[in-house]
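Before we start, here is the structure in question, set down as structure tokens.
Note that one protein chain is taken out, while the other chains of the complex remain in position.
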Amino acid sequence: MALDGQKTAYKYIGTTPNRPDGLDKVTGRARYGADISVPGMLHGAVVRSPHAHAKIVKIDATKALAMEGVKAVITRADFPEGLEGEDWDIQENCMAGEKALYDGHAVAAVAATSPLVARDAAKAIEVTYEILPHVTDVDEAMKEGAPVIREGAADFSVPEGLHPNVVRYFDSGRGDLDKGFAEADLIIERSFTTEAAHQGYIEPHACLGQMGADNRGELWVCTQGHWFMRRMSTAVLGIETTNIRVTPSEIGGGFGGKTTVFIEPLSLALSRKAGGKPVKMVMSRNEVLRATGPTASASMDVKMGMTKDGRITAAHGTFRMQGGAFAGAPVDVTTMLAFANYDIEHVHHIGYDVITNRPRQAAYRAPGAPMAAFATESVIDELCRELGLDPIDTRLKNAAKEGTRATFGPKYGPIGFMETLEAAKAHPNYSEPLGPNQGRGVASGYWMNWGGETSASVAISEDGSVTVSVGTPDIGGSRASMALMAAEAFGIPYENVRVNISDTGALGVNEPTHGSRATYASGLATIRAAEECIGKMCKRAADKWGIDPEAVVWEDGCAKPSGPNAGEFPPMTIAEIAGEMGGTGGPISGHYEDSPAGFSGSFGTHVVDVEVDPETGRTTILRYLVVQDAGKAIHPAYVEGQFQGGAAQGIGWALNEEYIYGEDGRLQNPVFLDYRVPVASDLPMIDTVIVEVPNPGHPYGVRGVGETGITPPLPAVANAVRDATGKRICKLPLRPSRVLAAIQGKEV
Amino acid sequence: MAELHLWSGLRALADGKEMVEIEGETVGQVLDGLVAAYPGLEPALKRGVSVAVDGQIVPNSRNHPVKPDSEIFLLQKLAGG
Partner (left out) sequence: MTKRIHVSTTVNGDEVDYLCDPRETLLDCLRDHLGVMGVKEGCGTGDCGACSVTLDGRLVCSCLVLGVEAEGKEIGTVEGMADGEVLHPLQRKFIEHAALQCGICTPGILVAAKNLLERNPDPTETELRYWLAGNLCRCTGYDKIIRAVMDAAAEMREAS
């Protein structure tokens, strides 16, 4: 599809060169959050509540402070009072105030001369608790008589008469549900639950903070967004934003979980109290699982109606989510996206954001979308089964396309959902024969992507090579993508571009690498900044030739005269212009900043084959196919990598990963042995098809691909298990014990 | 005047209306006009909304232009992982 002003033929886009940071990462040289040390550095450790809900009566640090090597202890008393809204939530989450709100909630922190001394000192801090009743389940937390986590936490949206733990309420939809359900030949209604899953990045949170008595300092940290890190850390400390310069390290995974702060303000506060000595803090895996992330858990009721020939006539969903002890479960997005794949006239969504005694949820890849997809795509699968319809044909019949009014209101622009369904249907995996105890599942998903605040610069070096400075940390190869886009814009080799992730001192505000926005938004800014450089270089050439700058064009890395009156001059290469720039007007650079509004969503369709062992209930993934619309794949190998990684995380969420709380409200599995993410032997190769329906809101058609891929696996795997066993299981994860119980006809 | 559509949770705060017509040449002017007409919507807008103008979500863009025949939807505040 050719779009106005959009390139369709590329020299560099769509190739797969080696990533610029590859050498550092295969040799162990790359520096992640925990890898920096500076002279005079102290080490921090955090004291965490062992109770799910408890009043903090007294904190006695006398013994700890008397220990050799202990330099500072902080509690909530070391932070300013009077914060409001989300700032208060973040401060309260970083360091408990009057109450510990969940198992693992920070109550004090210590800095000492070695990690071992800091750990010993943390153990020596005596905290007196008065244990309070707790609740960790979303449905329990909404019931009359459930312990109240915090009075007055509900906002304007919550109707009267609900439990104080319900803190936000959402209601959206259109049409006439009664009319829609009356048109249906079959109506199916089911209730579903999903458990909280952790982002599971392999690198624990780590930082090195330094701040003096003047409240100025530095923070070196692994983060998805260092401007977010700066704003939140300084807000928690009650100091001016610019006082702290934040430098992002290489980041060992984030998936949404590294878009907020936990230990970083503590390291700065400890540093100030210890006379400005830098303080390094590194979380253990136990701390990561107990006190950061995870995503919300959900309880959902979904009702859908369908005609005999497969048209969806109406849909209704009620979604209850807990996101820990603070407002913020992504149920708002859930209600928007639950039915967004389809063209449905009569649709209604209700959402409840509920607080419980669990850690504050953090964004996790397409936050809110996978849970809803599990419910809605499972119901569609049941409808297709009962009516004897093909699941892909039925989705094609209802699929949203350009001009469809989305279930959340506006009309879609050009989108590629139909194309993903057609490609999935045509793929050999969809017709592969199945054996006994094997089953096939199909499901689709959507993420609307994001633009976000973006600031980037491009500078020409003296030899004509190019430096790109962006503010979105590179988690999955985005420096390679930026370099490809810059190479394409300038018409110079990929190797002649160097991409830096700048610190907070070098660019305007950038939102994190989140919402699948980095390649779209920082890419767009890179291209626009490159175009500004090109304009300036054309002007330098025009000046040299003594012609009008309008009569100069840029092609293949050169300024060339163009048009009837331009005259005959040999092209000037970027290297020639750059070599002279000191004497023709000085440095040449370009800059671009925006909160771009041209982003557009990405649809995906997955097909999975499983085999279920009838003796044990264990599910094996036999083959897996991801089809997704990338708009335009800048570096196809890393696009495939996003598809495959999203699928693997979704498979983990579907089959094994879950937060297990005991009667005492403590997390029972804060260790990778028991919080079981997929390992290499759990998975087959993950087949991919990249669909390209260009996004008109990006010069090269980019959509953003990071998040959609985690959405279809939950229902796709559940639908495949249904196909293999004849049992519809409406609770995740589909751990062997649960599947076995279903096979044996027991309640699950 | 641009047509502005409210999600159902907001309608109770706007005399039960699903659609209201508001004058304005930018998103910001339309949102200000909306609050002036229905002050009960202020906390909802303060909490944060996304705005779609003629099918395109335009976050953080009070200056985004609005045409007389534009179709505007208020949506939940968006973010991502």
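Which chain is which? They are A and B, in the order written, and residues in each are numbered from 1.
Basically, a contact is a pair of C-beta atoms (placed from the backbone, for glycine too) under 8 Å apart; a residue touches a chain by one contact, two chains touch by 3 or more.
Quick caveat, the model's predicted, so the values are computed rather than measured.
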Q) Thinking of the complex as a whole, which visible chains are touched by the chain that is not shown? A) A
Q: Specify the residue from the set A:V38, A:A66 or A:L116 that touches the hidden chain.
A: A:L116
**Q.** Given A:P50, A:G173 or A:G200, the one touching the chain that is not displayed
**A.** A:G200
Q: Check each of A:I74, A:A597, A:V610 or A:A647 against the chain that is not shown and name the one that touches it.
A: A:A647
Q: Provide the residue numbers of subunit A that touch the chain removed from this figure.
A: 16, 18-19, 21-23, 25-32, 34-35, 37, 68-69, 115-117, 199-204, 250-255, 282, 284-285, 475-477, 635, 637-638, 640-641, 644-645, 647-649, 671-673, 677-683, 685-686
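Everything that follows uses one rule, which is that only the chains that are shown with their structure count from here on.
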Q.
With centres defined as the mean C-alpha position, give me the subunit A-subunit B separation in Å.
A. 26
Q | Interfacial residue positions of subunit A with respect to subunit B in the complex | A | 155-157, 169-174, 199, 255-257, 259, 332-333, 335-336, 348, 363-367, 408-413, 447-453, 514-517, 595, 597-599, 697, 706-707
**Q.** In the complex, subunit B residues that touch subunit A
**A.** 5, 7-9, 18, 43-44, 47, 52, 54-61, 64, 71, 73, 75-81
